[in-house]
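Of the protein chains in this complex, all but one are displayed in their positions.
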Amino acid sequence: MSDNEIKIVSFLCNWCSYGAADLAGVSRMEYPADIRVIRIPCTGRMSPKFVLSAFREGADAVWVSG
Amino acid sequence: MPLKYVINPDVCLKLQKDKCGTCADVCPANAIDYTQTEETITLNAGSIVFSPGFKPFDPSRFDNYQYANYPNVVTSMEFERLLSASGPTHGHVMTMPKLPMKPKKKADKALAEKRKDPKKIAWFQCVGSRDMNKCDNAYCSSVCCMYAVKEAIIAKEHDPELEPYIFFMDMRTPGKEFEKYYQNAKEKHGINFVRARVHSVTEDRDTHDLNIRYADEMGQIVDDSFDMVVLSVGLEIPQETRDMAEKLGIDITDHGFCKTDSFEPVTSSRDGVYVSGVFNNPKDIPESVLDASAAASAAGDFLADVRGTMTKAEEKIEETNVIGDPPKIGVFVCDCGSNIAGVVDCPSLTEYAKELPYVEFATETLYACAQDTQDKMVETIKEKGLNRIVVAACTPKTHEPLFQESMVNAGLNKYLFEMTNIRNHNSWVHKNNPEIATEKAKDLVRMAVAKAALAQPLAEEKINVNDTVMVVGGGLAGLTAAKSLATQGYDTHIVEKKDVLGGEALKLYKTAQGEDVGEKMAALVADIEANEKITVHTNTTLEGVEGFVGNFKSKLVSGGNETELEHGVAVLATGAKCSEPTEYCFGDDDRIIKTLDLDKMLKEQDAKLDSVKTAVFIQCVGSREPNRPYCSRVCCTHSIDNAIELKKRNPETDVFILYRDIRTYGERELLYKEARELGVIFIRYEVDRKPEVKVEKDAVKITLIDHVLNQPVEIEADLLTLAAAIEPRKDERLANFFKVPLNDEGFFVEKHAKLGPAEFATDGVFVAGSGHYPKPVNEAATQGRAAASRALTLLAKKDSLFTSGTIATVDQEKCSQCGVCVSICPYNAPGFAADGRFAGTAEINPVLCKGCGLCVASCRSGALHLRGFDTNQIFSQIFALGEVV
Partner (left out) sequence: MNSTKTGSVVVIGGGISGMLSALDLANSGFYVYLVEKGPSIGGVMAQLDKTFPTNDCAM
């Protein structure tokens, strides 16, 4: 991740938010390219460790959606 | 859907004049073939399912609404496209939508300048339905009330300042959760409902606003102005469908709908031809879905002895063992034509991928999903000895299974595959920033490669399916389901708590189509009892259920004797019952009865009926009330049917029906028409001004305010029939046995309101009949068949039913036996091992595990792993992001 950009690490639930992000594409919506998606089977899979390590790796924000 | 382009041969220059040919030149997939011509193919089939659908009614022929001339009068179908994000205005509702978005003609340009966001929209109901004056469609189209309410709600969501008005005759919302939707539209969304049929529409020549004129409920003429008028057009069977029905040799009604028996509601008049969807009477999506499955069950019954003779078994390819081998990853970057390559620099992405750890091979493909690319992928895997594959393309939600199939064809475990989404999540949403999109694509590929390197082959557990079926409830729906399942060869057990089969249907006199229910039920019960594959357990209750899909164990108790039934699937068809009215002096006098009591009298040719001079029916007794907010669906038709019966027995009898909205959907509307023609008098009442009933010696006196005269009307009746609400059995114990939900009212909640109406979210458990929602004979039979068909698709997979590979597993050495996973799992998948070396530690039932990972995240000992999404794999993606900081 380069320093001059904001980076958002997002954990998206396969069944809802990941599909919504797909739909945003299908609808040709535009949004900033600062986001990196990690697909998870359910937000129930989320562990605090994932959030902390994303910050440690330089993320400016972590987004969990499901 | 799928979005594929076709050539219109009437205007194609190449086909017409052999000029142009540009499309063939520019198509990178070489998909254009001008030489294709029409050809006739002959198919040999054992049976036909005919579901030709409908045409929305064309309102051009109505001169009073001026659809063809006014730019702001649109059909509901057109309005639907206006609301849609993929429609011509991208979901922006604007006036004059029928003009081109960028008009070229001068007159159109001038019009388009007057475009605005409508602030007041009127919906006109029953356009092309319930109308014998301007068209010949006497029937009700069943769906328009609900879709108009929906369109009004959604339009108001788009623009909260919008004032929507719906002009209707009767508001027909008799489906599951429909009445609440209607009430919410009124109370929460501020949709205005006006009971009136609009006489005419005129246009302001300058603004193109629309002036309408109608008579309100008091008979006063009202003029109002709207920015837009939406015509709620009905469903119509086009001539070509009628012609085809004739060719097929199946009988249709005057309106072109298929004629069917209420007890075999998807069977046409010709053997082997089955029908479904709107052609089989106007209906909404869930009913069409039920028809679809029911038709499959009926066609399957017809071909039961040749089932499986034409299908081919898939060839099994030996899986290569890759455990212990270092990862050799192949990366396939998809251009998706120009969808990805038009934004992302795919060649440089491919070069980048080649440099990533463990990547053995990377290539760019025009369309990764094309069949020839798939074949090539299989070859490459074998040739290069690849053991992990990454595809950077579109979304795994649609395409992962396709690529996994190629993995299997190449002898690789399908879980050694990883897909990353550089189209939907990248090129499509960052199309104005190609450089940044390329950088993002590199990150995404790097993350996917890091995850793939850790991928392990996963096993899918085979689920053993016991092919015995248990049907709970011996009413019409349950019996219909059992009959189909037994016909197709499955041992079926019917569990009925009463001493006879037949259920509530035994109390009915005739169906809406005039069939004698008693006779038909007797024939069905005889069929059931004669069927060797069916075991009937009457006087039997279900006292417990253990297990899961394919492996249920149910405890049946009959007369103190307990037996255990092992079965693979269950159909819950426990029905509903008639409620006991608590108003209108019910119980005080034997001249005040319920609908089913009248059915009994009609069945038994009760002599008391001969002396009835004035008969009154009160509708919605206990339905559409705060404590029972749903519509009971069947009562309008039922009362009208009985009113006709009384009128036919003695035309001198005065018959009154006191109602709130008459809900004779579909061709049931013809009964309503017939009743009026026979002189049955319909008087509407408001829920806050209900009829008052007084029992007197000579008569039952009913007083109500007439909605036309606004005057009190008094009727002295010698028979008052109350259309009492249909009540669910609210069987929480049964719901708990199978872990299936009940709604607020106590009806079963199906898997999906639209697409899964005959099954539960719990695998292997199906639903049919009035336990799902009150329904008449034909619909109960349809759902019975539909449940059977859905169960059959599972039973037929007996040898090929597997769990998912991406499920939780336990490292029992590390388990501290805390029990958090056992208590936290919504699917009851974890349990404690009963014996062996690890007794007391957690173990996961792979059949019940849905792979959500809740237990994995909550395990404090790190003993749980989620295959395919294991902790190290998720970390690897996070770390891959950090690498270039």
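For clarity, chains are labelled A and B in written order, and residue numbers in each chain start from 1.
Just so we're on the same page, contacts are C-beta pairs under 8 Å (C-beta built on N, C-alpha and C of every residue); 3 or more make two chains touch, one makes a residue touch a chain.
The structure displayed is predicted, hence computed values, not measured ones.
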- Message: Need the list of shown chains touched by the one chain that isn't shown.
- Response: B
- Query: Pick from B:Pro28, B:Gly53 or B:Pro712: which residue touches the chain that isn't shown?
  - Reply: B:Gly53
- May I ask which residue of B:Arg790, B:Lys850 or B:Arg867 touches the chain that does not appear here? B:Arg790
- Task: Could you tell me which of B:Ile154, B:Val194 or B:Leu596 touches the chain that is not displayed?
- Result: B:Ile154
- Among the options B:Leu13, B:Cys27, B:Ala45 or B:Ile317, which residue touches the chain absent from this view? B:Ala45
- Which of B:Tyr181, B:Tyr358, B:Phe682 or B:Phe879 touches the missing chain? It is B:Tyr181
- Missing-partner contacts on chain B, residue numbers: 1-4, 6, 43-54, 56, 77, 80-81, 83-85, 87, 91, 146-147, 149-150, 153-154, 175-178, 180-181, 244, 276-279, 284-285, 288-289, 291-293, 295-297, 299-300, 302-303, 305-311, 488, 753-755, 789-790, 792-793, 795-797
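One rule holds in what follows: only the chains that are shown with their structure count from here on.
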- Task: Measure off the straight-line distance from the CA centroid of chain A to the CA centroid of chain B, and report it in whole Å.
- Result: 32
- Query: Considering the complex alone, what residue numbers of chain B touch chain A?
  - Reply: 85-86, 90, 395-397, 421, 423-426, 428-433, 436-437, 439-440, 443-444, 447, 806, 851-854, 856-857, 866, 868-869, 871, 874-875, 877-879, 881-882, 884-885
- Item | Contact footprint of chain B on chain A as seen in their complex | 1-3, 7, 9, 14, 18-19, 21-31, 33, 36-42, 44-47, 49-50, 53-54, 56-59
